[in-house]
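The next block holds one structure in the form of structure tokens; read it before the comments.
Removed: one protein chain of the complex. Kept in place: all other protein chains.
Entry: chain A
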């Protein structure tokens, strides 16, 4: 477990846009309890804003009709919820067994040496953020990198360089 206890306030109220509002209303009917909407609502928030703020937590709690602490508990337990803004492009590199065996470290080293980017950090221009993550379920095509949710398999430094070049 890592420390994910800090929430950031934007100072602005939060609410779902129209599309997410409709999706929330569609999904809430699929569950017998409103609390089951905690994870889906956090996803909707992250899709909309890229991360989850203190105001968003309060909004979700209110919308579901539960305690903010319950939403906070989920938001801090599950590592995919971003509790602060990420880079414009968020890069996840798998660090687990099969990717480790097939050279994931070279990609991490490349980012450190060429971009000054280390896991858990953002580049100064805010263009890239990097995270080392656990097994992504693509071990047969290791090493694997996920950029903005898209999988890139059989990676090596050369391929990774070309991939970075395509990211505006």
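As a convention for this text, a contact is a pair of C-beta atoms (placed from the backbone, for glycine too) under 8 Å apart; a residue touches a chain by one contact, two chains touch by 3 or more; residues count from 1.
Simple rule for what comes next: contacts and distances are computed from a predicted model.
> Can you match the unshown chain of the complex to its UniProt protein name from these: "Sarcosine oxidase subunit beta", "ABC transporter permease", "NADH-quinone oxidoreductase subunit F" or "tRNA threonylcarbamoyladenosine biosynthesis protein TsaE"?
"NADH-quinone oxidoreductase subunit F"
> Out of A:7, A:56, A:111 or A:133, which touches the unshown chain?
Once the missing chain is taken into account, the touching residue is A:133.
> So that we can see where the missing chain sits, which residues of chain A does it touch?
Per the touch rule, chain A residues meeting the hidden chain are 1-2, 27, 30-33, 35-40, 42-43, 66, 70, 73-74, 77-81, 92, 95-98, 100-102, 133-142, 146, 149-151.
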